[in-house]
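Every protein chain except one is present and positioned as in the full complex.
Right, chain A next:
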Amino acid sequence: MQNSPDPALPLLEVRGISKSFGAVRALQEVDFTLRAGEIHALLGENGAGKSTLIKVVTGVFPRDAGIVRIGGEEVAPRSAKAALAAGIATVYQEVNLLPNLSVAQNLFLDRQPMRFGIVREGEMRRRAKALLAEFGLDIDVAAPLGSYSVAVQHVTAIARAVDLSARVLILDEPTASLDRHEVEILFGIMRQLARRGIGIAFVSHFLDQVYEISDRITVLRNGRLVGERETASLPRLELIRLMLGRELAETTSARASVGEHKVREVCASFENYGKAGYVAPFNLELRHGEVVGLAGLLGSGRTETARLVFGAERADGGKARVEGAPVRLQSPRDGVRHGFGYCPEERKTDGIVAELTVRENIVLALQAKRGLHRPLSRREQDEIARRYVKMLDIRPPDAERPVGLLSGGNQQKVLLARWLATSPRLLVLDEPTRGIDVGAHAEIIRLIRELCDDGLSLLVISSELDEIVTYSDRVVVLRDRAHVEELAGEAVDVGNILAAIAADGAGVAHEGRA
């Protein structure tokens, strides 16, 4: 391998890359520079364009504009295979290897050592063993890859990529499914590869890990490059501001006059509730007529908390109570039975049924709650649909229109209506304003406040800190899949939330994963 470990010379140069999907501009003139021998973190919130950038650089998606250079030479790979040939290897979170083949076959597939047209099995195993030994792995290479842990599979994938003379290694969330010890091993390997002059681009949601391993950081937001810094000279708070798109001056946002603190009845409470490897055990109290916001970066455990609360995921420890009585939340059905509602983040895939009409979508949850043997009559359905179309101002006010034809904001309202029709006591909203235009945005927020004034208990997840500050009575801050702080009353402001997210959590990271 002729790697030039000269740090001044960029190994991978990405200049002015743009990519659109239909009308959506996923990347706009993004630059990215990777030097030989550095570990470079690529950060950004959901929809920032990290995955798109990786896929465009590796030729999985064709690009609209821009150039990619490796070692000064322009390349335009058309497939992952061509990218590999050009020296760019990518290891995704879901390992792209063949679990049914042996470890050795996986390492040498299509390039096995041959003699007289026959694979030299012994030689191949010997080489595989030697290769993995470089990565500190001593395993039986004749066993099927699928019989090993995800960590071993990751290392095997990296070993294969490096052995294919990759000069640029892209790791897409390599640590998401690894435990602390495995992460240490992986980091050791990354440092070793970097010393050999390989440039490593690394995507992760765990900021502690980013600070632990990376030399430089590039931040994307909404498909644009917002900054490229040396890790050592970028304070966490600054990084989070870059990621969330906040300027210092803005942090004092107008907080709506949230109702004064009268003691409210507890609607649902969770004690030491959690699931190993999912969310660390947390305590959470939700009161009637109160909005609790969940803030944190992508992957911090917000959605995971919501799913546990609703029963979409089973907790493996802790107690849940509804109106003081202990309950078991094993499935979404249990959640619905106890009067919970959940509007998921992925509206299009997990929420609305696009082909059905507004009316059919609205009565869906109510019908499910009543059971199939007590169908709602058409008259009742019409009545319910009419009431909510009017109440939530769903436009156009036509209950017989397929929901797929409505705008994002109105789809969100239909989802809200669906749960409101079941007269819930607790509603969980995951990113209720994502992908909604500004006008509808304000309206959804107004609705959230109104619902709360009617005595409903709300748990709302949002990446928009301004928004969360506007309507929340309390805000729970999450980091690295654990609840790290709860802000109430006057303390609820953007600055405090940012500080809590940015706090150095080296000690807290991965607790509850053991």
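Keep this in mind: a contact is a pair of C-beta atoms (placed from the backbone, for glycine too) under 8 Å apart; a residue touches a chain by one contact, two chains touch by 3 or more; residues count from 1.
Criterion: contacts and distances are computed from a predicted model.
Within the choices "Carbon monoxide dehydrogenase", "Phospholipid/cholesterol/gamma-HCH transport system permease protein", "Rod shape-determining protein MreD" or "Monosaccharide ABC transporter membrane protein, CUT2 family", the name that UniProt assigns to the complex's undisplayed chain is "Monosaccharide ABC transporter membrane protein, CUT2 family".
Contact with the chain that does not appear here is found for just one residue of A:Ala65, A:Met114 or A:Val353, A:Met114.
When the missing chain is restored to the complex, the residue among A:Gly16, A:Pro99, A:Pro235 or A:Gly317 that touches it is A:Pro99.
Among A:Glu29, A:Asp64 or A:Asp179, only A:Asp179 touches the chain left out of the display. Along chain A, the points of touch with the absent chain fall at residues 80-81, 84, 93, 96-102, 105-106, 109-112, 114, 117-119, 121, 144, 146-151, 160, 176-177, 179, 276-278, 513.
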